[in-house]
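Moving on to subunit A:
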Amino acid sequence: MSELASYNFAYLDEQTKRMIRRAILKGIAIPGYQVPFASREMPMPYGWGTGGVQVTASIIGPDDVLKVIDQGADDTTNAVSIRAFIKKVANVAVTTKTAEATIIQTRHRIPEAELQAGQTIVFQVPIPEPLRFLEPRETETRKMHALEEYGLMHVKLYEDIARHGRIATTYAYPVRVEGRYVMDPSPTPKFDNPKMHMSAALQLFGAGREKRIYAVPPYTKVVSLDFEDHPFEVQTFDKPCALCSAEQVYLDEVVLDDRGGRMFVCSDTDHCETRRAEGHRGEMAGEAA
Partner candidate 1 sequence: MMIIDEPLLRASSVTKLYGSRVGCEDVSFELWPGEVLAVVGESGSGKTTLLNCLSTRLPPTAGSVSYRMRDGNFRDLYEMSEAERRFLMRTDWGFVHQNPADGLRMTVSAGANVGERLMAIGDRHYGKIRSTAIDWLTRVEIAQDRIDDQPRAFSGGMRQRLQIARNLVTGPRLVFMDEPTGGLDVSVQARLLDLLRGLVSDLGLAAIVVTHDLAVARLLSQRMMVMKDGRVIETGLTDRVLDDPREPYTQLLVSSILQV
Partner candidate 2 sequence: MATPLVVSDVAKSFTMHLRDGIRLPVVAGVSFELHAGECVVLGGPSGAGKSSILKMLYGNYSVDAGRILVEHDGETVDLATASPRTVLAVRRDTIGYVSQFLRTVPRVSALDVVAEPLVSRGEQREAARDRARRLLDRLNLPERLWSLPPTTFSGGEQQRVNIARGFITDHPVLLLDEPTASLDAANRAVVIGMIAEKKKNGVALLGIFHDADVRDEVADRVIDVTRFSAGRVAA
């Protein structure tokens, strides 16, 4: 308890939390629009989730239950560190179960379990501007968003098809929010894009280094960009999860030995554990222990 006394609740001072909440409200009012905010110095460097942490810290309350995942896993270093950090400065309950969380902070994945009304998912975003790699000038991209000039975005997709025969973007796949703003969904695999469409949960995005916050309110249309004759498709996998035999979930490749042995397992660790607890078994379930 003496450690808590040296920090304000959730680390940020109240004025900062108000400033960030104002930015969040603005983002919710204009779905997909990048709201600039005065990003604070956090006790982790840029590129380690400072944006996501600031958003979480601004909305979290004493009764919230927090889940933190990194590439779908609760037990990777970053997820563990961030979860520990927030527990230390806010003393909130934490969980690995998606269904029990009120706030889910994530790096690069959306959980397989469908999110419910009342849940909030906070994305960590490196580069918020979807047009950045085509148009390096911030002055130009702001105008393009303001004037809804998105031809350039399709130029990128066109180039993909011309070069590779299909749209080659597999993550951070640009989407159009509520028919207006083009948004970068953060580097989640395009597999997760459909989950963003008409979700019951509130989706918030924080980019600490780039100092932008954006949001997708519940039940908002989120459509992946494509061509009529090259429609958007999600990745498919040949086999189900090796541990829990889940199908139509995103799988990670795990190298088992140096003879080429590998297995494909659920990237969402909570999903996999839950299914195994229910009795589902995959072909490698015996070995994984």
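Here, a contact is a pair of C-beta atoms (placed from the backbone, for glycine too) under 8 Å apart; a residue touches a chain by one contact, two chains touch by 3 or more; residues count from 1.
Per the selection procedure, all candidates are chains of the complex that A comes from, given by their letters.
For clarity, every value in this text was computed on a predicted model and none was experimentally measured.
Within this complex, subunit A touches only one of the listed candidates (1 or 2), namely 1. Within the complex formed with candidate 1, the residues of subunit A that make contact are 134, 147-152, 154-155, 158-159, 161-163, 226-230.
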